[in-house]
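Note that one protein chain of the assembly has been removed; the remaining protein chains are unaltered in position.
Chains here go by letter, A, B and C, matching the order in which they are written, and residues are numbered from 1 within each.
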């Protein structure tokens, strides 16, 4: 039996006190525990950012890669291990700015991974520049007169890109967080979890108070997650009311792995390659 | 008075006979002519691909840049010249694959440029690999068993990214093409024109016949381009019927240039920099 | 401390050589026709080398395909043509000057209006052949014009038409018997036309010639692909880019057969990151690209260095800078490949020079990558990757898979502390253990930030020195594992040409041609790897030569600069070429004569 204690890491957790990342960390531990997945039973892959330190703060297989590049790394890992759950954690700059094209393409590829997007609407680790999700008008280190761009909305963007599981959760609602992560891990295919994660140090707009006053649960309003149109309309909702829950889920679509004939012979990482026969390939060249 | 003859280039046009790119070239010449913009009156910026050769086939200021990078180059040019129309032409691999994150961010930035997306749903110049827009199931050089990814839909993607002008046209409908390019050039802000451009050599699915049977005009069906929801629904339409026209246009939003106080002193490229005074900046450091 | 000395082959009897070029508008099957012809000669155990020149466009441009055939060994193309087969007029305009005195120009009299007097020279035979008409009579006027031309070429070579028929049959096997037959008839028609109308044409005496050993003919890309597959590569990710794309094109067809994954990605960053992910997970993984894509991969190359992930990157060079001449050849990325990415970490750069090295060095690249847990760059270029070359066989003797310290869970116990696996354990040889992820009770962390032995980010000063030292220490053993320089030709030659990568082929051909002219005191020193380098050994080898002349397909002589930096030997004389066209033995000889005052 796995317990959350199994995931305790040796490292001092150096996120700011009160940071929403703690919630993500705890929810992930609880989700894995409840799914009976142990520290050797999954791989967590991160980019660079405050978010990206997560693999060191949890005792779980991990790879801390480069800024913006968690998704393709996670894809490569997933295709090679095949049977292990792979969880990519990215920041919002990480995942939607520098890594924006990987986001779109990972979604449409329907790789069977979970993508936890640490959405703090700011660049945390580099001390407070604007992120792609930063609210229009917010003053940051790089936007002293306020952000002038329309913020990226991860949920509609994922929907448009063909993601088969699109959800939002909020670290201030731990039960919901755990439940959503579990659903994402259980989903076969690319699963985006837009995770609202207050940055207590650099984002004074999207605070716990801000979210506490606004979040509501989609399931309480009879949302049908198989209906793309509904999902899209709800996905755009971001104001006085902010929906949490699964916007959209499509279970029938084959994952990338399902489509690859090369995986039929078992996981790549376990293949016996000691003496590969290529003679039938070379012969026609003679 | 500008005439289309003014745009005739010295170069031999080496696109395949029948290629849809000819239509784009001709429509662009006519649009510029009708707007009385001469060869020195705009700048055309391209990436790399069959599409990207356009600057050489038209006598017009141009910059042939790198694969995937036309949009940020066009942004830099626009911010520096300020008063000239800037037209970025990209392929679909170019603009949505390797250049995907620039696409999203240029849209949300609302840079005042036109983006003509040469949508042939295939990699032309590299002789027929799958593009992000290639139809699911199509066999290409890199997908002998058919493409397994969901195609990217440029129109919804641009809408979600905050573009203020989103249109589709088709080279088989020259009048519409000219009219759409003109509207895009006249629009203040980022204007995407998803331009259906058959690749006669490598795409045997999205042919002239295919499109001729399916395209219809949004304006004939009372579409209201100020209504984002309608735009989104129409944007998803891709099957027996394929809509052409302006899906969405928002005229009030300031462009990136409008938001930049540094441009108030006139175009950057014409600034007198022979003796810039910085003494007031250095003084506090003493 | 010496170079590996490779004696050049000695054949009985005089060498008979033939060089043919077919040229025409792009989009008319010039390249596949050339390919068929090369295979036809090779089937009969003649040596061939072949290369297509294609501008970066789809149709309407000018394509050429050159084939050089020899009874001994055709290491490379040479410049002089015996026959030029022109499907359009431009072919004659651009290439007539390269036809040797006494050679011939064949042209399609149906498509080309041409008069002998248009030519500035009268030492050539000009032969009009109604290719289109003949094709129309036996198959299809437009589609089979090139097949008729093949028959013409075989007749000119005075070779057996049957040789061609087998290859045509193979080539069109998926198109059905009707198409096969029409092609065979078309080829025969071209063959017969020549025999009938030009009975007196210069005979090269290839007929009946068979080179001793049977051999294979393929592109460098094919050999690289086979080397990778043989080494157990199961994951390849790539983004299309000349001249690397054919590797991806070939592999996607083998996914089911070989049980591998070959994936086109959204860009090169994704390609290398997927390969790094797959490799960290335990699969043998590779990516391939050209210079522009390699630029985008440089950051991840450093990740493989810092996180110690085995990785093989094929860098197929083409003419830069930037998009340059996108479908042409150059060797101008040597110093970039050696120094790419910020910071310092061990890497290996292999520079195969012919088909066999494409195969063996790609294979070895995977072993080096696994053994030292480093990125290994295998450098090709357009002529090596997409040119058609010949080899006796693909040597896999002495090659066996070595996965280095990829431990089983039991073996790994030694490196477990407090239940945590030390992915980056400090060891005597600098190489740390690694394991597979999943279900083994162990947790393993990879990290592209500086880390402690467990892989967790740690910035301590002493730790940093330890980790840098550990990683860089691997260079020591790695250096000994690198393929050493090879000396081709006489050991005490008057002058030694020095080159790397594909230049080996025209270099060796030049030795052969020079010997034919009586200059037999020339050798060629080939570097099949450039980094890391046993600099003492390389320096000693270089200093032992009487005189050194660099030969590189670039502007500045990058290998020469590199050798100067690390061995102290400055090579002043450099034969350089940077026009996007392949190095030829003729060019080397011409410039060498200038240098040597011959």
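As a convention for this text, a contact is a pair of C-beta atoms (placed from the backbone, for glycine too) under 8 Å apart; a residue touches a chain by one contact, two chains touch by 3 or more.
The model shown is predicted, which means the values in this text are computed figures rather than measured ones.
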item: Left-out chain, listing which of the shown chains it touches; value: A, B, C
item: Touch with the omitted chain, as defined above, among C:18, C:67, C:81 or C:326; value: C:326
item: Touch criterion as defined above, residue of C:345, C:359, C:454 or C:524 at the omitted chain; value: C:345
item: Omitted-chain contact residue, chosen from C:139, C:291, C:430 or C:455; value: C:291
item: Touching residues on chain A - with respect to the absent chain; value: 12, 14-17, 48, 50, 53, 64, 66-68, 97-98, 100, 123-127, 129-130, 132, 141-144, 201
item: Contact set of chain C toward the excluded chain (per top definition); value: 55-56, 290-292, 294-296, 298-299, 302-303, 305-307, 317, 319-326, 328, 330, 332-333, 335-336, 338-345, 448-450, 459, 461-462, 464-465, 468, 472, 554-556, 561-562, 564-566, 568, 570, 578-581
item: Residues of chain B (touch criterion as defined above) contacting the omitted chain; value: 9-11, 39-41, 43, 45, 53, 55-56, 59-66, 69, 72-81, 83-84, 101-102, 104-105, 260-265, 268-271, 273-276, 278, 281-282, 284-286
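By our rule, only the chains that are shown with their structure count from here on.
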item: Pair of chains joined by more contacts [C-beta pairs], B-C or A-C; value: A-C
item: Rounded Å distance between chain A and chain C, as computed from the means of their C-alpha atoms; value: 41
item: Cα-centroid distance, chain B relative to chain C, in whole angstrom; value: 38
item: In chain C, residues with contacts to at least two other chains; value: 266-267
item: Of all residues in chain A, the ones touching two or more other chains; value: 101, 104-105, 261
